[in-house]
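Of the protein chains in this complex, all but one are displayed in their positions.
Order of writing sets the chain letters: A and B. Residues in each chain are counted from 1.
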Amino acid sequence: MLNEKKNKLFLRIFIGLVFLVMATAQYLIFLWVPEEKTLGVVQKIFYFHVGAAWVAFFAFFIVFVFSILYLATQERRWDRVSAASAEIGTVFTTIVLVTGPIWAKSSWNTWWTWEPRLTTSLILWFIYLAYILIRISAGDVERKAKLAAVFGIIGFLDVPVVFYAVNWWSVSHPMLFGQGKMNLASDMLLTLQVTVAAFTLLYFYLLEKGIAVFRMQDEVNKIKDRLREITD
Amino acid sequence: MNLKKVYWIIWKDIMLEIRAKETIGTMLIFTFLVLVIFAFSFLQPGNRVSSEIIPGIIWVTIAFTGMLGLNRSFLPEKNNDCILGLALAPVEKSMIYFGKVAVNFIFLAGVELLSFPLMAVFFNFRIQGPLLYFILVLLLGTVGFSGTGVFLAALSANTRTSEILLPVVLFPIWIPLILGAVKASGLVLAGRLSDPLWVQSFWSWVRLLAVYDVIFFAVSFMLFDYVLEV
Partner (left out) sequence: MKYLFWAYTLTWALIFAYTLVLGSREKKLLREVNFLKQAVNDNDFNNFQEY
């Protein structure tokens, strides 16, 4: 009981921290950091675009690690981590794919460019969706976990190969626009770092929440099975 | 590695195909149909089709046809629980994987062999680079297609929506392979061997295909136990 209370307190503090860092990031982005000279105010999209991209890749890395752990140990709790992380990753990849074109439109006047990183994000998004579809259509719990874990590993290994392929592809067809590389001034770098930190904390908060929901689902299923046994 | 066991798996599937004559014929007809549809969409009668889209046509056709074959490699085994028998047979599961990949490769290569003359006639193209290079690209591409394809076909055969799930799961994984194969075969079709830049970019694509094949063969080989176990 005491432990539970402690956990709850810890969670509260953590949520507070997430809010604090998020607010700081917003403050830095909108009020503190100076505008980029050539791109203007639109350049501020960059901060949460990159932040979301970082979380998306990180989330998929977590899926990969915990998929291996699950296959090695066959323990349900590792599978719950992968499941929750994959969902959050999908959300953040969607954010990347929404903010990317908006930025492209504003600075290059075209919605989509086949820029290697953006294209890789798109493929990553497809892989995530396939992962979730496998989970939806796999049937019973254990099979779901096993098939999803296998795909989590294969899908993650696919991402760097996709990146290299797309990179070569765009090198052999030189692009009209630059790669969007900017020399980051130190205050911009700081803002970016704080934003990335904020998004990472948000990720962990959502992860904790997602895992808790999945755990609850598992427990409810267990109780139901138990009740069925009794009533039969 | 026990080649004899792999051989028996291959023998079983080929024998089934010879007796039932279901898969290869259908794949072949489907390929022809896809080619005709491509001709309608890209050709203007009297004009030559631009050579830039030929590799795309080739590989999209192979990918679609391969999908047909892959759906047939595990789903029929679910009838009468054949897949359970297969899993219980005194054969390592990875040998089953190799056998199935080999069978798929043979089917797909057969279809390619039979449909390429037709392609050349329909679209009136010539391979300007060395034919051997073209065969190399075709080989690496088809091996990669069968390798990841069989693995993910086994995976999706275990789900409720297997046939419609397979393409959604498979195409994202195939993307680097398709990209590499299209670019490499495009370079061979346009072929200028004297140009060092050409040679360099051709081999870098071939290297990508080879790396892809090795990585995914190794991973599928290691994980196949889990896919068949469920």
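In the analysis below, a contact is a pair of C-beta atoms (placed from the backbone, for glycine too) under 8 Å apart; a residue touches a chain by one contact, two chains touch by 3 or more.
The model shown is predicted, which means the values in this text are computed figures rather than measured ones.
Undergrad: Counting the whole assembly, list the visible chains that the omitted chain makes contact with.
TA: The chain that is not shown touches these displayed chains: A.
Undergrad: Among A:P116, A:G152 or A:G210, single out the residue that touches the unshown chain.
TA: The single option touching the absent chain is A:G210.
Undergrad: For a quick check of understanding: of A:V21, A:I45, A:A59 or A:V161, which residue touches the chain that isn't displayed?
TA: Once the missing chain is taken into account, the touching residue is A:I45.
Undergrad: Looking at A:T99, A:T120 or A:T191, which makes contact with the chain not pictured?
TA: Once the missing chain is taken into account, the touching residue is A:T99.
Undergrad: Please output the residues of chain A touching the missing chain, sorted low to high.
TA: Counting over the whole complex, chain A touches the hidden chain at residues 41-42, 44-45, 48-49, 52, 87-88, 91, 94-95, 98-99, 102-103, 105-106, 202, 206, 209-210, 212-213, 216-217, 220, 223-224, 227, 230-231.
We take it that only the chains that are shown with their structure count from here on.
Undergrad: From the mean C-alpha coordinate of chain A to that of chain B, what's the distance rounded to whole Å?
TA: Here chain A and chain B have centroids separated by 32 Å.
Undergrad: Please give the residue numbers of chain A that touch chain B in the complex, ascending.
TA: 71, 123, 126-127, 129-130, 133-134, 137-139, 142-143, 146-147, 149-151, 153-155, 157-158, 161-162, 164-166, 168-169, 172
Undergrad: So in the complex, which bits of chain B are touching chain A?
TA: Listed in rising order, the residues are 148, 151-152, 155-156, 158-161, 165, 168-169, 171-173, 175-176, 179-180, 183, 201, 204-205, 208, 211-212, 215-216, 219-220, 223, 226-227, 229-230.
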